[in-house]
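Shown here: the complex without one of its protein chains, the others still in place.
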Amino acid sequence: MAAARSTRNGLPGVSILQDARFLQAVSQLIFAVLVVTGVWAIAWNVLRTLQAQNLTPNFAFMSTRAGFDIAAAPEWYTSQSTFWDAYLVGFINTLRVVALGLFLATMMGVFFGIFLLSSNFLLRTLARVYVEILRNTPLLVQLFVWYFIVMLSLPVYQQSLTFPAEGVFLIPVRWLFYLPALLIAWAAARRTQQRPILYGTAALLIAVEVLSLLNVLPAWNVRIEVLPLFYANIKGIVLPEIWTTARFVPWLVCVAGGFVVAVIVAMRIRRIRDETGRIIPTTAIALGLFLTVMIGSWFILSTVGVRDTVEVDQNGTRVEIPISQAVDEELLTPEQQAEITPAPMLIVVPVRGNFDFERGSIITPEYTALLLGLSVYTSAFIAEIVRAGIQAVPYGQVEAARSIGLKYDKVLRLIVLPQALRVIIPPLGNQYLNLAKNSSLAIAVAFADLFQVTTTIMNTSGQSVPGMILVMLTYLVISLTISLTANIFNRRLKLVAN
Amino acid sequence: MTTNGHAPDQPIIECRNVNKWYGEFHALRDVSLSVQPSEVVVIIGPSGSGKSTLIRCINQLETHQEGTIIVDGIDVGQNSANIAAVRSEVGMVFQQFNLFPHLSVLDNITLGPREVRHVRRAIAERKGLELLERVGIPEKAHQFPGQLSGGQQQRVAIARALAMEPKILLFDEPTSALDPEMIKEVLDVMRELAGTGITMLVVTHEMGFAREVADRVLFFDQGRLVEEGTPEVLFARNLKHHPRTDAFLMNLL
Partner (left out) sequence: MTMESNLAPTIYDQEPERRSPPLLEIGVLAWMRQNLFKTWIDTLVTVVAFLVGISVITAVITWAVRDANWYVIIYNLRLFFVGRYPVSEEWRVWAALLLFAFTGGAAWAAWARASRRAVIAAVVIVVASFIIPTVIVQTIPLPYAYFAAGNIPVTSGSSTQTPQPQVTFIGAAGETVMIRVAQGYETDDVALSGLNSFADDVTNLLRANAQTRLTNDQRAVEINAALAGDLLTAGQRQRLERELSRLTSLPPVTETYAVNQAPVDVRVLRASTFEPVGEASLTLNGGELIVTLPETGWYILEKLAADGAESVTVLQTRGLYPLFERNLIRSQQVDAAGNITAAAGRVNQYVRMSDGVTIEEVRPRIDGTDLPFNGIINNQLRGQSDAAGYARLFLAPLLQQISIPALLIGIAVTAGFGFSRLADRLAPHPILPRGTSRRNAAWLIVAAPIIAIVLIYGLGGNVLPVTETSLWGGLLLTLFLTITGITLSFPLGVLLALGRRSSLPIVSLICTVYIEFVRGVPLITVLFISQLLIPLVDPRLAEFPNVFRATIAVILFSAAYLAENVRGGLQSIPKGQVEAARALGLPGWRITWSITLPQALRAVIPALVGQFISLYKDTSLVAIVGLTDLTGIAENVYAQTEYIGLRREGLLFIAVIYFVVSFSMATLSRRIERSGAGVLRRARL
C-alpha cells in the first residue's frame, strides 16, 4: 500500500530491522519465495506422478498421427493428420464462431439497446423482456435450448424448410403497378402539396383490388416459378455455393483497378472542389466510376472467348461435344460447369438428391446453435451497455442537434452514438472477451472448437497437461488480442475528445 | 425545403391562442403574439412563467397541444416534415451551450450546414471560420469545447446557430449559466447581431440588455403574456403597469 511507505531511514539510531525499505524488500522476497516454492512443488509432484504413469509431459506427441475424425472438418484434415492439424481445426473453428458471433452480437445488441430506450411502450417492454430473460439464465441452458430444441426440431431431409418457398405462384399483373403508382402519386403529392392526390390514388387502387377479387375486373396473372435458395433441416442449413471460375482473377484485377482509379479521381475532385469552391458530387462520381468498372468488366469478361464445345468422357474416350448437348444430357461435372461458365463467379443453388443434398454448402446445426446462442446471449448484455451509454449522453445534446435541423437518424448517428461510444467501449470490450471465452461451451453442443478438440486430443494421447497448457495459452492470446484492441480504441476515442 | 414566401409586412412568427400542458399543469395559457421580421423581442418574467416553454414550442422541441404557431409561413404543429423545415430556419442558443463535446469547435459549427444543407466541407469551413471571427475566437477553431471557457463556448454556440443562416434566432437564457465576467462577451456578440437585421427572440434576465437592444419586451407570468411594450415604456416607473409586472420589476430593481 501507498500508506505503508512511511520511510524512516536516515534517522540516527534506527536499526536495520526498522528500516522500512529493508523490511519491504525482505517481505517481498519471502512472498516471492513462497509463491515460487508452492508452484514448483505442485509442478514437481504432477511431473513425478505423470512420470510414474509413463506420461512425461511433452509437446512432441503433437506431431504424431491424431487418429480421430472431426465432424465437418475442412478437407485437408483426415484421421491421418497430426495432433497439430487437429488443434488447428479447432482453433479455426473457434475463430469462425467468435468473429461472426462478435458481429451478430454487436448488431443485435445495438438494436435492442436502442429499443430499450424507445418511446414506444410495447417495443421497450419487449426489448426489456428479451434482455432480462437472456441475462438471467445460464448460457449453457440457452445453448441446450438452441441446439436440442431449436436446431434438432427442424424437419428431416425430405421435409426441409425452404426459403423462398418452392412452388409455382400466380401473381396478378395489376400488383406490379401498385407500387410505382403509389410512388408517383406520393411524389406528385409532395411536389404540389396536395395530399388528396395520394389518398385518391390509394382509394383507386383499393377499388381495383376489391373489384378484381370480386371477379368484376378480369385477372391477368404472371406465372412465376420459385426455386429455393436456402434449406434448413435437422442436418443443418444449406446455402447456395459461390464458385469462382477461370475469369474470376482477371475480374478481381479489374475491380481493384477500378477502385484505385475511383479513389484517385475522388481525391482530384476534392482538391479541385477545395480550390475553386465549386459544388461537385464527389462520392456519386467516384462510386459511379467504380460500379461502372465492376459491372462493365464482368460483362466484357463474360463475352470474351466463350467456348461452345466441351470435352467429356464418353465410354472411356474423351470427345468434344457442343455445350448445349452436354448440358441437355447432364454429362458435366460441377468443375467442368465452373470452367465453361462465362461469368467470373456463379451461384450454385443447392440440389436435392434422394437422401441428401448433392450441392450446396452446409452449416452444421452445432455451429448454428453455438453461434446463435453466443450472440443472442451476449447481445442482451451489449444492449444494456448501449442503453447505459446512450443515457449517459445529456438530453441537451439531442435538443441542440435537433435545433440545427438534424433528423432523427442523424441525431442518433452523428451526435448520440459517438458520445455514447466513449462510455460503451470499455464494458463492450469485456463482453467481447466473455464471448470469446464462452465459445468454449461448444463442447456442450459437440461443436469441434478449440476446447472440444483439445479434450479429444488429451483423451486420445493421454497427454492432458500439455493439452491444457496449450488450450489455456491459446485462449490467453485471444483474450489479450481483444483487450488490446479495445484499449487502443478507447485511447483513440479519449484522444479525440481530449 | 422552400418556404411559402411571405409579404414583408407579415409577421415572421405568429402564435395564436397557444396552450400547453405538462400533465395536468397548464404551462402556456392562450398565448398570442406576433414578431415582425428583423425585430428583436426580449421575453422576461419570473422563472416558471412559461417563457422558455414558448420559445421551445416555436422550434418544436416541445409540442403544444392547442392553438397554432406559424413560423415563416409554416404551421409547425402540422406534421414532422414541417418541423424539420422550420428548424433549419430557426437557430437556437441554449442556457447550457450544448456544444457537441466529441467534435472540434469548427466541426460543431459546420455540422449543420454539411449534414442538413449538404454544403461541401471546404465551403462550410470557410464560412465557419468567418463566423468564429465574428464572435471573436477564430484561434479556437481546432480545439474541443471542453477546452473553452463558458463564455467562449456560448459564443461558439451562437456561431453554430448562425452557420445555418437562420432567419430567426432563439436565445434561451444564454447568459444564465455564465460567470459574471463572461456575460459581457456574450452580450456583446448578441448586441452586434441585433444590428444585422436578424429576427431575435431572447429569453433573459439581463434587463440592461433588454433595455438597450430590444425593439419590444414581453412580460410573461404564470404561463401567459401579461404585458408588452417597447423597453422604454415597459420599464418606465411612471406608467401604469399590470400589478404583476410592477411586482416583478420592483423585485428586480
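Think of it as A and B in the order they're written, each chain with its own count starting at 1.
In this section, contacts are C-beta pairs under 8 Å (C-beta built on N, C-alpha and C of every residue); 3 or more make two chains touch, one makes a residue touch a chain.
No experiment lies behind these values; they were computed from the predicted model shown.
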For this session: Could you run through the displayed chains and say which ones the absent chain touches?
Result: A, B
Seminar exercise, completed: Touching the hidden chain, out of A:F68, A:F111, A:F148 or A:W243, is A:F148
Seminar exercise, completed: In the whole complex, of A:L205, A:A400 or A:V471, the residue touching the missing chain would be A:V471
Exercise. Which listed residue, A:D69, A:E166, A:E320 or A:E358, touches the chain dropped from view?
Worked result: A:E166
For this session: Please pick, from A:S212, A:T455 or A:N490, the residue that touches the omitted chain in the full complex.
Result: A:T455
For this session: Tell me which residue among A:N54, A:Q80 or A:N136 touches the hidden chain in the full complex.
Result: A:N136
Problem set entry | Residues from subunit B at the interface with the omitted partner, ascending | 19, 21, 23-24, 26, 29-30, 36, 65-66, 80, 216, 224-230, 232-234, 236, 239-242, 245
Problem set entry | Residues of subunit A in contact with the chain not shown | 1-6, 24, 27-29, 31-32, 35, 42, 45-46, 49-50, 118-123, 125-126, 132-133, 135-141, 144-145, 148-149, 158, 166-170, 225-227, 352, 433, 437-438, 440-441, 443-444, 451, 455, 464-465, 468, 471-472, 475-476, 479-480
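As a convention for this text, only the chains that are shown with their structure count from here on.
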For this session: Between subunit A and subunit B, tell me the centre distance in angstrom, where each centre is the average of that chain's C-alpha atoms.
Result: 48
Exercise. Which positions of subunit B touch subunit A when the two form their complex?
Worked result: 59, 61, 84, 87-88, 90-92, 94, 96, 98-102, 111-112, 115-116, 120, 122-123, 126, 144, 146-147, 157, 160-161, 163-164
Exercise. Hey, which residues of subunit A end up touching subunit B in the complex?
Worked result: 273-274, 277, 279, 394, 396-397, 399-407, 410, 414-415, 418-419, 422, 496-498
